[in-house]
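Let me give you the structure first, and then I'll get to my questions.
Here the complex is missing one protein chain, while the rest keep their positions.
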Amino acid sequence: MAKLTDKMVEGQPDLLADLDAETLATDDLLTEEMLVNMGPQHPSTHGVLRILLRTDGEVVREATPHIGYLHRCAEKIGENVAPFQFIPTTDRLDYLAAMNNNQTFSVAVEQLVGIEVPERAVTIRILMAELNRIASHLVSLGAYGLDMGAFTPFLYAFRERERIMDLFEAACGARLTYSYITIGGVTMDLPDGFTDACREFLEYLEPKIHEYNQLLSYNQIFIKRAGGVGVISAADAIAWGLTGPCLRASGVRWDLRRCMPYEGYEQYDFEVPIGLPQGGEPPVPPGVPQPRVPRGVVVGDCWSRYFVRVIEMYWSVHLVRQALDRLRPGEHKAKLPRSLKLPVGEIYFEGENPRGQLGFLVIGDGSPVPSRVKVRGPSFNNLSITSHVCRDCLLADVPAIVGSIDIVMGEVDR
Amino acid sequence: MTAEEITAVLEQELADAIAGADSGGMHPHVWVTAVRLHDVMQFLRDDSRLQFNMLRCVSGVDGPASNEIDVVYDLLSMQPAVSELWRARHAFAVKVRLDRANPHVPSVADLWPTADWHEREAYDLFGIVFDGHPDSIKDHDGLHPQRILCPDDWVGYPLRKDYVFPDEYHGIPGKLEAVPPGPG
Amino acid sequence: MRHALRWIVMAGVWSALAGTAWGAEAPVPPAESSSTILEAIAFYAMAAVALLSGLAILVSRNLVRNVVCLLAALGAVAGLYFLLAANLLGAIQLIVYAGGTLVLITFGVMLTSRPGSDRQLVRGWERIAGGVVCVTLFIGLCMVLLCTEWATVAASAEPTTVAAVGRALLTDYLVPFELASVLLLVMLIGAAYLVRRDGESGAEDDADRC
Partner (left out) sequence: MAESHTRSAYGTARQAGGGRRSSRRPAALIFFGAVVAVVLFVWALAAAFEYVDGLVVADSHRVAETGEIVRTRFGGPLTTAEIVDYLPERLRFRPVSWLFWPLQFSLVRDAIAVTGLVGFVSVFTMYAIWWERKVAAHIQSRLGPMRVGGWHGWAQSLADKIKLLTKEDLVPAGADRILYRLAPYMAFTPVLLAFVALPFGTYWVLRNLDVALLFVLAMLGIEVIAVIVAGWASNNKWSLYGGMREASQMVAYESPMGLALLVPIMLAGTLNLAAIGDQQQAGFHMWVVFRNPFAAVAFVLYFVAALASCKRAPFDLPEAESELVAGFMTEYSGFRWGVFFFAEYTSMFVVSGLATTLFLGAWYSPLPAGWGEALAGGGVVARAAHGLLFSGPLWFIAKCVALVYVQIWLRWTLPRVRIDQVLYLFVQVLLPLGMVVLLGNTLWVFLVPEDGIVAVVANTLLCTAGVIVAAAFLGVAVVARARRYRLVGSLAVDHLPGA
């Protein structure tokens, strides 16, 4: 198919550029094909993403995402620093889920070197990763409401996220880029009083998620705007390498924490919610009012992607509670030599991030510095399906679809 | 199936395409010749026993010591299930060794559309040209997949070991000490 | 020339809108005192605006400028109606023309004009024929204007209330009223049919047409 490239854009005369009132004849006003740049500065592109839209009136004929505005070449840094110095760079990949990034990279290196992580450290890691998953989903739900024009849910979501920020700040002093989970365990042990503050937060959060359902999820206008829009079939999702909530919303019950368990996730009991057709009832932990999928929703559409994240927040709360019960006193970090020599060999490990499967290919060559660190960002793959999904949709649907895929540019551009 | 069985099936079916195998270790993979890569990938995806339906990652690896560039394809086979959990059958990797001066390898974007962006990134950062890539353009570097992360007129491939960061780009100084020639 | 045009448009829009407000005079226009002078000023201002913005429409080729000039012209005509204490007519003129038709014209012209279709070549003899027709028309109009003696009715004490118009419509002029409504209905159905015959059928295509 004729791909749209920047070269063609330069060639395209900007219809309105040389508008001089006298010379313009009426025919230039005809709404034939128009090239519109949504981004890189645009209120609803979640960061520095530029989507070139070829539109005919309100209907978008083709949408081509252009990325690379936030490219810092993190992988080059990976090849020049020791693994525990690379941890702060992993914070800045998916800057809304720094704990999960740290955890995945640490597990990859630990499996490569063969380090035994103490029991308490593993539990703290799962506790922190699931809390960060809740925080990340809160941001994506709030931002998605904003894309649809509902301003209020964003504020509620950030009000809840503030509580999680306080918990993280108490644990490791940072609010966004924690570098708390490192190779061999966690940098500092939990402060006393953390576990009851965490339990109190979970008591506070659970009814609030139900409140959002009333405010946004079951709102008729929201369902009309999101239901049946940007439908991705299971085959397309797998073909385009979609992972995480986007894959599950298309009906694929696949979650690395259950299908390829790591870090002791197999000992925790939780369900994997998937996109359900109209009237379906997603699995919910006990004590939570049973949500039901409203009319007009199709498996794999924007609404399902949004709602899978809501249900996952319920299960993450359930997981954090189990992790809190499982906490035993003990070492918080394994004893490691000063400069950790990486064995000659390679490993490709993927962890379940809030946005999908974050993969690390780490190749060691005997020196303390890895010879190659490849980062497979889930948003990078999730975003690649935009041009396939946004064909012949309305202009107002493009932010809806991109918002439901929930991308973070730090992870796309690396 | 275990890594050894997969290698055995591959050697039995496409013996000439396989250049080596390392099914032990944590990252079981098989070496494939660049020319026959597309057939191997086609077989891996469509064979009833293997069914690798998800291409997880395409990564370029630069090894200046042996003067070659590798391309690593990480594949995963997911066992679909109607309502309960999908099962992970097996994960496997395919590696191709290319000449560092003129790395060419056929594109697999037609088998897994996810490869489209991964291959563009591999070209952008390593200079590996994927022949037959759907988003190819012809410019000063000849026919190649379009760059995805760096600007289109960027010179050089950043992740190569021998890459030297440019002094300036459109007047923006690259290095502190190298004072760029005054613009204009 | 462009500056003059600019001032005409600005004066036109301002006086038209001011005229509508001020023109809506109290029901009893006082016979004497200074207001007749004000009325005369308003009348000539609005007449001038109507003429000049009409002229401006001919001169300018930019659609949206034409829209603004048309708005000024229609507003001025509405102002004149208000001056004549025909408030109903003034309000209808504003709603139907300035509010509704103008938007539809803008919308219609923008969506339907094909590129290059309106640049017909005007050859020599067509120009002459056009000129002749215009001159004859102009002379005819002037003769009509000068020869007939207009029935100068006294300034009506009461502005025609809506009730009076309504009663007249449904009693004395019922037949033309019904005929007009039938005509409108036929046009409505015709328009719907034309759009439908354009190849699209079914409701979901309408979503694409907007």
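For clarity, chains are labelled A, B and C in written order, and residue numbers in each chain start from 1.
Note that in this section a contact is a pair of C-beta atoms (placed from the backbone, for glycine too) under 8 Å apart; a residue touches a chain by one contact, two chains touch by 3 or more.
Note that this is a predicted model, so its numbers are computed, not measured.
Looking at the complex as a whole, the chain kept out of the display touches A, C. The chain that is not drawn here is touched, among residues A:I221, A:A235 or A:V344, by A:I221.
Considering the full assembly, A:G193 is the residue among A:G114, A:G193, A:P289 or A:P329 that touches the omitted chain. The missing chain, though absent from the display, is touched by one residue of C:G100, C:P176 or C:G190; that residue is C:G100.
Contact between chain A and the unshown chain involves residues 16-21, 29, 31, 34, 36, 42-44, 57-58, 145-152, 155-156, 159-160, 162-163, 165-167, 169-171, 173, 191, 193-194, 197, 204, 215-216, 219, 221-222, 224-225, 394-399. Within the complete assembly, residues 6, 9-10, 13, 17, 20-22, 24, 26-28, 30, 34-35, 38, 62, 64-65, 67-68, 71, 75, 78, 87-88, 90-92, 94-95, 98-100, 102-104, 106-107, 110, 159, 161-163, 203, 206-207, 210 of chain C touch the chain that is not shown.
As a convention for this text, only the chains that are shown with their structure count from here on.
Chain centres were defined as the mean of their Cα atoms; on that basis the chain farthest from chain C turns out to be B. The mean-CA centres of chain A and chain C are about 58 angstrom from one another, to the nearest whole unit.
Rounded to whole angstrom, the centroid-to-centroid distance between chain B and chain C, based on C-alpha atoms, equals 69 Å. The mean-CA centres of chain A and chain B are about 24 angstrom from one another, to the nearest whole unit. Listed in rising order, the residues of chain A touching chain B in the complex are 1, 3, 5-7, 67-68, 71, 73, 75-76, 79, 111-112, 238-241, 252-255, 258-260, 272, 345-348, 350, 357, 359, 361, 363, 371-372, 374, 376, 380-381, 384, 388, 413-414. Put simply, chain B touches chain A in their complex at residues 25-27, 53-57, 59-63, 72, 74, 78, 80-81, 83-88, 91, 93, 112-114, 116-117, 121, 125, 134-135, 137, 146-152, 158-159, 161.
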